[in-house]
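This is the structure, below, for whatever I ask next.
Apart from one protein chain that is not included, each protein chain of the complex appears where it belongs.
Entry: subunit A
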Amino acid sequence: MVEEYNMDTGVLTRRAWRRQTNMGGEGDWDIEIGDPEPTRLQKEICVIKEDSNQPFITRRITKNILEWRIRNLPYPLDVYSVTADSENRCLIVRTTNKKYYKKLTIPELDRVNLVPQQDAIQFTHKYNTLIITYKKPKEVVLQEKIIFEEIVKKVEAKPGDKINDCKVS
């Protein structure tokens, strides 16, 4: 797992997980927060992938909210509905024209063992993008604070340490 923080604001800008594979070798990255991996030279000739005009999701977090941006969604605002599904611990994005459907998991809530609440959800639509925001519960804010302080402590304990000097291979 890799995390990138903005040290001025203390906000996480990127978190990615290496996917586990059964067969050994290195899996691809799962991006939890931040921009998706840029598409570069594909390892193999692509078999099947979504068209570049299809919707894709990026996630961001700020101090008080969790945010999803679903780009390439051209339909007007009243088409969408976002509901909290407490049973499956996720948000469900639906469209009345049956063009898009997505279950969004919220790992932050899972980690503090909370279920999503409907009244924390807000969404808007602008420039072909559906923006969904979810207000962080105070448990999440508290936990993030503790983790960040821990990290700061680690960094300050060893000033000039080779944090950015880790070997690539």
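In this section, a contact is a pair of C-beta atoms (placed from the backbone, for glycine too) under 8 Å apart; a residue touches a chain by one contact, two chains touch by 3 or more; residues count from 1.
In this section, contacts and distances are computed from a predicted model.
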>> Not counting the visible chains, the remaining one has a UniProt entry; which protein name from "E2 ubiquitin-conjugating enzyme", "Phosphatidylinositol-glycan biosynthesis class X protein", "RuvB-like helicase" or "Membrane magnesium transporter" does it give?
In response: "RuvB-like helicase"
>> With the missing chain put back, one of A:M1, A:I48 or A:A157 would touch it. Which one?
In response: A:I48
>> Using the touch definition from the top, which of A:M1, A:M23 or A:A157 touches the missing chain?
In response: A:M23
> Residues of subunit A in contact with the chain that isn't shown?
Replying inline: 21-26, 41, 43, 45-54, 94-95, 98-103, 169
